[in-house]
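With one protein chain held back, the other chains of the complex are shown just where they sit.
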Amino acid sequence: MKDGKIQMAHGSGGKMSHDLIAQVMVPAFSNEILAEMHDAAAVTIGGARLAFTTDSYVVKPLFFSGGDIGKLAVCGTVNDLAMSGAKPLYLSAGFVIEEGFSIADLQRVTESMRAAAAEAGVFIVTGDTKVVERGAVDGLFINTAGVGEKLTATNISASQARVGQDIILSGFLGDHAIAVMSERHGLVLPAEIASDCAPLGGLVGEMLAAVPQIAVLRDPTRGGLATTLNEIAKQANVGIILDEEKIPVRQEVQAVCAILGFDPLYLANEGKMVVFVEQEYTERLLAVMRLHSYGREAKVIGKVTDQPVGQVGMRTLIGGIRLLDMLTGDQLPRIC
Amino acid sequence: MCLAVPGKVLSREDLMAVVDINGVQRQTSLMLLPEASIGEYVLVHAGFAIQTIDEEEARQTLALFKELEQYAENAG
Partner (left out) sequence: MPKMQAEEVRRTADLLVEQIHRLSERPLRFMEVCGTHTVAIFRAGIRQILPPEIELVSGPGCPVCVTPNQYLDTAIAYSRQQDVIIATFGDMLRVPGSSSSLQREKAEGADVRIVYSPLDAVAMAQAHPDRKVIFLAVGFETTAPTAAAAVLSAQKAGLKNFFVLSAHKLVPPALAALLQAPETKVDGFLLPGHVSAIIGIDAPYRFLTEQFHTPAVVAGFEPLEILRSVFMLLRQVQEGVPRLENAYGKVVRTDGNPVARKVLYSVYETAAAEWRGIGSLPGSGLAVKESYQAFDAVVQLPVTVEKTREPVGCRCGEVLRGVTTPANCPLFGKLCTPDHPVGSCMVSVEGSCAAWYKYGSGRWQL
């Protein structure tokens, strides 16, 4: 890695991203809180338990069906806080803008940030704006950081995954990735296929109020469901078995995957979550989730098992087992 | 070695067609399948229709699986 150069796949959220973080970032910053490697860091300040997170947004195109970079920048950070069992409260917003960028477009972006923040019940309380020469960034990059208040009586962490727990997915996979990339490949989707980008803080609040025993919450963003579940299996030293038949993927998303040679299990989502919970709470939790517009399609997709430790398998429709590895590199459209 | 997906020809103009693949539409060249007609199912590879799909045969393939099923039920 020393004499290497950064490649696109280092940012894909898959194995190469993990290696980069493990070899370059972690050794430099190493501390106890970072070592938890959670979506949001758990910090205690003057007795208050807080969740703290940051994320940068570099989506192309900036505007896509179902959202834009602004909505994404608010929802992504809100969701990282929510997934740690915190109530999202305050966000910062940093803009890096390319010289020549349209102010009207910038206003569209800030307006959707406002709307998303209002929906999520958070305030954008501080910010920064930088303008760089033409070509130094691609239009607009946004960074947001956020803090939230950890809900008491919850202990949510990937390491809480235990054998026998049910794995619930909140809805259809891959909508975001497909909505963002289709245009690039000349594919026209029906209007109802849009990015699932949404702030999940409200839904998570209701879920935790009903079932504080929830063990793990994660949003399968970059790298998709398969990568997220691999991370959890490795962190908790458990096995995971999914049921192919139960994995919800829209027919159109399936079609785009067939055309470009993608696998929906590795596509990014921006408004979905996986939940690990003891079986006795599954029904209650599903009932709560299905009442919420962001959890209407929630269902059990698999189980935590005692083996194979640290791995994820999927029982296929025809009764075989397929091993699901983490994403390697980016998924690239292929013809073979 | 070759990913190809079935889709239905929705419209055509000269040798370009709009093909619907399970709800997703794409411009598809008919240079390799100039006889394809609207309403027909074709196999799409790398932006080209490369063969028509015989719906009757497709049905027969399914029927064959069902036949196998009945056969086993009777045998069992």
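Labels for the chains are A and B, by order of writing; each one numbers its residues from 1.
Keep this in mind: a residue touches a chain if its C-beta (ideal position, glycine included) is under 8 Å from a C-beta of that chain, and two chains touch if they have at least 3 such contacts.
This structure is a prediction, so every number in the text was calculated from the model and none was measured.
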Residue among A:114, A:130, A:296 or A:334 touching the omitted chain: A:334
Sites on chain A contacted by the missing partner chain, in the whole complex: 5-9, 15-16, 19, 185-186, 241, 245, 259-261, 305, 307-308, 313, 315-323, 325, 328-329, 332-336
Where the missing chain touches chain B, by residue: 1-4, 6, 29, 31-35, 41, 43, 45-48, 50-51, 53-55, 57-62, 64-66, 68-69, 72
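Definition applied: only the chains that are shown with their structure count from here on.
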Approximate Å spacing (C-alpha centroids) for the pair chain A, chain B: 35
In the complex with chain B, residue positions of chain A that touch it: 182, 186-190, 193, 251-252, 254-256, 258-259, 261, 334-336
Chain B to chain A touching residues, read off their complex: 1-3, 5, 21-27, 44-47
